[in-house]
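With one protein chain withheld, the remaining protein chains of the complex are depicted in position.
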Amino acid sequence: MENFEPKIVAFLCNWCAYAGADLAGVSRLQHPSFMRTVRVMCSGRVDPIFIIQALKNGCDGALVAG
Amino acid sequence: MSNSSPIGSVLVVGGGITGMQSALDLAESGYYVYLIEQSPAIGGAMAQLDKTFPTNDCSM
Amino acid sequence: MITLSKVTSITGEEGNFTVTVKKYPRYVDMDACIACGTCAEKCPAKVVDEFNEGLAKRKAIYVPYAQAVPLKYAIDRDNCIYFQKGRCRACEKFCPTKAIRFDDVETDITLQVGSVILTAGFTPFNPAKFDNYQHARFPNVVTSMEFERILSAGGPFAGHVKRLSDGVEPKKIAWLQCVGSRDMNRCDNPYCSSVCCMYAIKESVIAKEHLGKDFQPTIFYMDMRTHGKDFEKYYDRAREEGVRFIRSRVHTITEVDASGTLNLAYVSDTGKRVEEEFDMVVLSVGMEPAQSGIDAANILGIELNPYRFVKTADTSPVSTSRKGIYVAGSLQGCKDIPQSVVEASAAACQASVSLSSARGTLVRDKIFPAELHVAADTPRIGVFVCNCGINIGGIADVPAVAAYAKTLPHVAYVEEDLFACSQDTQEKMVDVIKKEKLNRIVVAACTPRTHEPLFQETIRNAGLNAYLFEMANIRNQCTWVHSQEKDKATAKAKDLVRMAISRASLLEPIPDLSVPVSKTALVIGGGIAGMTAALSLANQGFSATIVEKSGILGGAALDVLHTWKGEDVPSYLNDLIRDVSANSNITVLLNAEVIDASGFVGNFETKVRRNDSIQTILHGATIIATGGKAARVDEYGYGKNPRITRWHDLENNPEMLADANSVVFIQCVGSRDENRPYCSRICCTTSMMQAIAIREKSPDTSVFILYRDIRTFGERELLYKKARELGVVFIQYSLDKKPVVTETPDGLLVDVFDPVLQQPLQIQADLVNLATAIESAPNEDIAGFYKLPLNAEKFFMEAHAKLRPVDFASDGIFVCGLAHYPKPIDESIAQAMAAAGRAATVLSKTAISVSPLVSKVDTGKCIGCGLCAEVCPFGAIILEDADGKGYRAKNISASCKGCGLCAASCPQKAIEMLHFKDEQILAAVCAAGR
Partner (left out) sequence: MAGIGKDRLHLAWLSSAEAQRFVEISSQVMKSIGEQGPFDANRFAMELNAAEATLNSETVRWLVGKEVKLLNRGDVYGRKWEKAKFEAILDNVLEREYHKHLIRQAIIEGHTSVRAIRDRIGLELKWISYLLADMEKTSMVEFKGHEHHVPVFGAL
């Protein structure tokens, strides 16, 4: 389990969470690099199927943030 | 109005929430807008507020 | 947009002004600056940060705050070491784009404009000069503006609330209201600042969220003024959540010990002297007109009132003393954000009225080359990996990312750029796209939120559809936040690029979407708000139809004699009705009622019934001005005794006062209680005006006002002051000890408990006047026809309580007047002008382009279950009777915001979101894992 580098798909709402993630960048707030962002127009767009697909395709978890 | 053909542009003095709204409305209605602000960035006092009533949304 | 500038002179007149503007040097080339922040990192000069109210430091080269627009650095000359001492120039040395211009100079710009709108705002009152507040001496006494910054996640303490003296989390904070407001003794600001009660409650509630259950907030106040929409409920909730409210003015603040804990001495409501310790004190400072606004007003030659706000009339709330110059926001008088936004749109509307013949003469649309048809072609993806100077290239291995991109399917061309967004790279990009016949473009750089439009324009210049473009965010969400882990940042950048390429290969061109606009408005309601809105549109050349239920125009204002500034309402109303009736652009339908509506922005269809005939009106915009009315009450014996009146009975029948020696006003009748948990906003001021009129006419008549909180907000406070000076007696009562009115053979008796004397009082009254609540018109039908939300009290709910006070979430529909919330005439007029101004943004266009990223129903798969129509928050999907097939869902693309709720919930998977199709998102998801 050591050196385990998880890969997590993050579904971020363009207007809130995605913008928040951008701002974290502007503020240079360092955080772990596991996240792979998929931008959506609203977190309501995220079909649960997407999450199953993410897990099927080698991701270790998912985050939906809006 | 004494001038028969007025100029289709408006000067908005102040880049706070009020000035920005005026400028946007005018621009969307077909006028050229000059928005002037004394500081280096627009936003005014509202940008300084943390959150606003009623939803306690952030004010950005 | 011109920043760092001031107006220095003006000549000319309405329609044709010449204005000179002095532009101060920024010392940074705005076109070259990419806001990477290297300069500020290297700048050795630390300066007090005024954006954070002096609680933090910034550098001498800076952006005021992280989300600033324009996001470009500026040098603060007064604090720059080079300008002050002649050496340094560190920023110049390190700037990757050579954007520093130490030789930048002041310039004068001459502008030709048709009108001017002044919105220079307010300055928070500075309490430093008053020693009783101890702001300058004690570190734990802060102003409310400073406290906002302390609370802010982007503030000096990253949102952790702590004392300035020792960094300890406070357990008890006291807010002191009316600092720099309602005070003639010390600060010469006799007016109420209108906003402080509400922001103090908000700050206390948010502080409690930050500090947890044990935190004890206390607010010391004179009158709690929560007179805005839904404010009263917020106040109620704050009390339930444990915010303590004490009606008292703190007279002495001392420091208890070296830790900075404070002792507050005040007199309780029962008259006892109390001392209590607090960890922090927040001074709820009032508003003063900004000096820059006063200067500008003087240069523009417009009149100010005695309190140095710009002078306006109630019936023309945004017009100044000089024609063609308008004012909006807190420079016109203290007000909150929504009212400022309302005035902003109102001023825009007024400027638009006077310049309507020149509309569109100075703006032009950009023309792009014809689009190539590449949809069916095999993807040839061009990938541009940006170094962003050293912002990306300094951390991630850009050559490796680019080399990796070359190995991916469909990638036809890869290049590295120093700055992908620079003008010359953009031009090169157009050439490359054409030469390499690229048909999908991926840019790996900063964030699409700021740069997608720029690149979309670029590829449109190369003949590609704007939606054949995808960005990989390898700066904001990668190198900037993983700068310590260069390998991982590179790996992540590769993943993000792979995801973007995978998605890009499935992107499809999406045609622009636009809908034609019917250049006419429907105004529902013929009161002051409705008439003002219709007239404001008609005077800009648009036509308007007013639908009024009753047989006359005028609405609720027919019961009003004077505005609070004393302007004559009946004659204003007569003029307005005459102008409306005479205007050839306006059709008035009296005794008419809306019975059904359909359509969307630019294309509404409303059915109106009038005298048993039904007509259909086509219109591009809808203005809801259905008004409100005084509530009927049965409290305090109303209706049983002719000597018990409602306020407008008194207003219309002044002869009732002829033989009255004693008049009692009871406030909040039907307001601020369980049935109507809101403040009706106008009643305190109305009673004040009526009481003043009585005392001025017959000084021997005793006048009593029984109130809960006096809410004479803004400069209306001066009426309260005048009433007190004229000898009106004010007695406060609480909800659990309401006054009791009894009939006796000699007249009326009013029993009330006096909190100052701490004993019951009995007042003999010849007349009892009830300040009854304002309630909404029956709005349910209209709300249903246009699918508009109502709040719990059946007032229409705007799109955003602060920022969009006249809009609805559905485009093309606007609200004004009492239909929105009880309000005085000046505010109704301003809101009506605002609604007209907002409607003009729709009506001035021949066609509205809407975002084409909308949902699309596959009618072959659709089974007509209606779930999508159910979940859509914008009414953008309806069920339609497809011939012979039963119901099928139909998109109304003009109303669609592209959120995708419908697609995620369709049981048949019959709905696709353009540009965010299932397979397009899944392509990225699947690519993420590998």
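Each chain carries a letter (A, B and C) given by its place in the written order, and its residues are counted from 1.
Keep in mind that, in the parts below, a contact is a pair of C-beta atoms (placed from the backbone, for glycine too) under 8 Å apart; a residue touches a chain by one contact, two chains touch by 3 or more.
These numbers come from a predicted model, not from an experiment.
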TODO: State which residues belonging to chain A touch the missing partner chain.
DONE: 1, 4, 6, 8, 15-17, 19-21, 23-24, 26-27, 29-32, 34-35, 47-49, 51-53, 55-66
Open item on the list: In the complete complex, the non-displayed chain touches which residues of chain C?
Closed with: 66-67, 153-154, 158-159, 481, 865, 867, 870-871, 905-909
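Following the convention adopted for this analysis, only the chains that are shown with their structure count from here on.
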Task: Approximate Å spacing (C-alpha centroids) for the pair chain A, chain B - done: 35
- [ ] Averaging only over C-alpha atoms, locate the centres of chain A and chain C and give their separation in whole Å.
- [x] 31
Task: Where chain B and chain C are represented by their mean Cα positions, the distance between them in whole Å - done: 11
Open item on the list: Show the residues in chain C shared as contacts by 2 or more other chains, in ascending order.
Closed with: 67
Task: Complex contact set, residues of chain B against chain C - done: 1-3, 5-23, 25-32, 34-57, 59-60
Open item on the list: So in the complex, the part of chain A that touches chain C is made up of which residues?
Closed with: 5, 7, 9, 14, 18-19, 21-33, 35-42, 44-47, 49-50, 53-54, 56-59
Task: For the chain C and chain B complex, residues of the former touching the latter - done: 1-7, 13-17, 19, 21, 26, 51, 53, 62-65, 67-72, 74, 111-122, 124, 145, 148-149, 151-153, 155, 198-199, 201-202, 205-206, 209, 230-231, 234, 292-293, 296, 328-331, 337, 340-341, 343-345, 347-349, 351-352, 354-355, 357-363, 801-803, 837-838, 840-841, 844-845
